[in-house]
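Quick one: this structure, given as structure tokens, is what I'll be asking you about.
Only a single protein chain was left out; the remaining protein chains are all shown in position.
Chain nomenclature is as follows: A and B, assigned in order of appearance, with residue numbering initiated at 1 for each chain independently.
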Amino acid sequence: MDIIIILIITAAAAIYIALPFFIKKRDLANETLMNSYTNKEDPVTEKLKILDNKKETLLSAIRDIEFDYGLGKLSKEDFEELNNKYKLEAASVLKEIDEIQKQDDRQTPGDDIESEILSYRKTGDSDDTLIEEEITAFRSANQNNESKIKCQNCGSEHRAGDLFCSKCGAKLN
Amino acid sequence: MVETGSISILLAFIISVYVLIASLYGVKTKKWDFVRSAENGAIAVLFLLIIATIALLHSLINLDFSLKYVALNTSTDLAMIYRFTSLWAGQAGSLLLWCLVLSIYTAIVVLQSRNKDRQLMPYVLATLATVSIFFIGIVAFVESPFEKLPFMPQEGRGLNPILQNAYMAIHPLTLYFGYVGVTVPFAFGMGALISGKLGDEWIRYSRKWALFAWTFLSIGLLLGARWAYLELGWGGYWAWDPVENAAFMPWLAATAFIHSVMIQEKKGMLKKWNMSLIIITFFLSIFGTFITRSGIISSVHSFAQSDIGPLFLGFIAFILLFSFGMFLYRINDLETENSFDSILSRESAFIFNNLLFLGAAFAVFLGTIFPILSEAVTGNKILVGPPYFNRVNVPIALVLIFLMGVGPLISWRKASFKNLVKNFLYPILLAILTVVVLLVFGMKDVVALISFSLCAFVTGTVFTEFFRGTRVRTKRGENFLLAFTRLVSKNKRRYGGYIVHIGIVLIVIGVTASSVFVTEKQATLAPGESMELRNYNLRFDGLEQYTTDAKNATIANLTLLEGGKQIDTIAPEKNIYKYEGNREINQETEVALRSTFKDDLYIILSSFNEDGSATIRVMINPLVNWIWAGGLVLVLGAIVTMWPTRSRSRQEAFIRYTVSDHDNPVKAS
Partner (left out) sequence: MLKGKLKFIIAIAVIALTVSYLVYGGVKDTMVYYLTVEELKAQVPTVYDSRVRVSGMVVPGTIMKDTNGALEFQITDGTQTIDVAYEGIVPDIFADDVEAVVEGVYAKNDVFEADTLLAKCPTKYESTDSLYENKETSY
């Protein structure tokens, strides 16, 4: 009895482990898979990835200070100083990413983000509370006394110092 | 079944070796079918170990005494549930469980990352396989649970009665989930070091796994404390015993790691530090298993003593040499991307938190191995006992609690003095108020005063955080409850972390009260006599006996009175287990516990005499229940933190969009 079970188990394990050697052809056809396998030889993708990580770090830093500012943990001067510093850094990283992508014109994750923004613009203010709404809310709640400006495009209220409308994207002045 | 079990373990060992070789060979030569075959191998190992575990459970439940493990850990009178849990009551079974848990984790890692991060994952898998090889190897060749006895005993030795307790039944399990869980972030760290992919992938994976392991370590520690409290009968829950320290040290290091990893995520700093921390955490987890399993440091409840010590030492040396070797090899790739801006910032609070946790871990480590160390250096065995651990750890813990209050309210990067005053005003007032109130009530213990006021301070800051965030949302028209839940669900990591902090505060309050304000009294009472303790009066009504198949029990019937009114009856027991010639331990003192949120009445029947009198020992431990309540809050917070978030791509897209729009005007100005 035991012998039979042991044989079955051994055979099953061996077949399962050997399986990838026999069905590899189908996988080779899968291009995105192969891309992910071979990305080491590709310095461009590699560099993009590093830049992308850098960008992520900066963006989450911006989110953090905006949150902290909204909760009154950062003074206005400190917030603006740090905010400008981060945003300039982020801008240069983004520029670098764009340049690399221009030179190397092929499908990159950046395109997804662009289309994401488009779809975001279309849906506009969906019930899915978005981060921007949160930030705006924090800001406005914290600066009730400060002067407000209205967006000429969509009519939403913003801080005096804002450079663009966070609802519709139009420039403010 | 027995043969199936032992062959399965052997097969699992062989396949683990194959997994190691195939994954390394595959990634080196870019023959990806080998990597996928190795991944399948990891899953096959899981199934084989499940079969082995089922085989052992089958033997345990059917009391197959021809197996040494079964004969040593069960007996015919053992309840079914404990036949099941005796799977991890002994050495070999626990090690099999270790392997099983590791293979579960390995399979999860494999399934989560199929076709992702191809440069990193094969090395992660290879690291996990190496650890598996060691542990499965021990189970297969040194400490096999399927080892047969040369004869067939009629009766097994039975499970130690103090292990027959619901908490003990699950405590080792949760602890193993934690111990073994530490292996996974370590494997990601190693994978990153070997592959040179030192970007953010390993940190992202590691953070989640470390948090998971940390949660289980916390649960395991608390359940262990609860077990000791209920079963060991000395009135406490923590004795700085080596076995307890063994679990506490990786917990300390893991706590440091889950904090500092945030800085690497957000700022790209502390890369070397995090890598070292995860190596240290893993080392401490293996070292903890080693202490518990080898019995090298004598402990009250070292349940095992065997010859696997040298093997473990060799493995530990190998881990340390290899991982720090790789670390030095890659040290130039671990350069920091950013620098510190200010000493008054959350980053620096995190750094200090880390140093203190590591300092505490070091102090506990030193205290635990001090007997061995001193014997090697001076030839004399020197011990440091609980006073040492308390003296070192209490100040560190107090500073850590202080930081726990400070951290959330100061900003990343830079905190200005003006903001500090504004943010900390209410929490500090709350802390001062606490001290005043406690002084008025006549509390004189300085440590307790400091501890309670710091707890008030932390509670103040955490509630400020919740309140402010919620208020901001309610101003937008959301009702309070909705605002609160949205706030938490939108920032799970931040607010989940705060909930964990509240859990810690509750635990600290409980620990402080129950260690500083214990009242203890022992008296020999004749029936009808009573003893006074604080505002309680305990009347002894007489002894009573009963007998079951397994034991002869003696009960002392006690009536508890408060202010002349009867409020409860209490019956501590002393059990003599029926001796059948093969048990080591046959006496057990069953503590009677009357537990409320105010205090625990902990009553032990020390001894009873022929004249019907009994020696009763009573302790009043205040606020012990706060510790367990804090544990529940901690778990709740951890769950909130780990709860999966919906895709962030949208939010990222938006920020990217605002920033790129911002780009031009900022430059122009």
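The rule is short, and it goes like this: contacts are C-beta pairs under 8 Å (C-beta built on N, C-alpha and C of every residue); 3 or more make two chains touch, one makes a residue touch a chain.
It should be emphasised that the depicted structure is a prediction, and the values quoted were computed from it without experimental measurement.
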item: Shown chains that the omitted chain touches within the full complex; value: B
item: Residue, one of B:T336, B:T559 or B:T615, that touches the chain absent here; value: B:T615
item: Which residue of B:L383, B:V421 or B:V437 touches the chain not shown here; value: B:L383
item: Which of B:E39, B:E478 or B:E588 contacts the chain that the document leaves out; value: B:E588
item: Touch with the omitted chain, as defined above, among B:G309, B:G359, B:P527 or B:G542; value: B:G359
item: Touching residues on subunit B - with respect to the absent chain; value: 68, 71-72, 90-91, 149, 151-157, 162, 233-235, 295, 298, 300, 302-306, 339-343, 348, 351-352, 355-356, 359-360, 362-363, 366-367, 370-371, 380-385, 387-389, 391-392, 395-396, 522, 524, 580-585, 587-589, 604, 606-607, 609, 613, 615, 617
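Note that in this section only the chains that are shown with their structure count from here on.
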item: Subunit A-facing residues of subunit B, complex; value: 1-4, 7-8, 11, 15, 18, 30, 32-34, 36-37, 40-41, 43-44, 47-48, 51, 115-119, 199-200, 265-268, 337, 409-416, 418-419, 422-423, 465, 468-469, 471-473, 475-476, 486, 490-491, 649-663, 665-667
item: Of subunit A, residues touching subunit B in the complex; value: 2-3, 5-6, 9-10, 13, 16-21, 24, 27, 33, 36-40, 49-50, 53-57, 59-65, 67-68, 70-75, 78, 82, 84, 87-88, 90-91, 94-95, 112-113, 116-117, 120, 128-132, 134, 137-138, 141-142, 163-164, 166, 169, 171
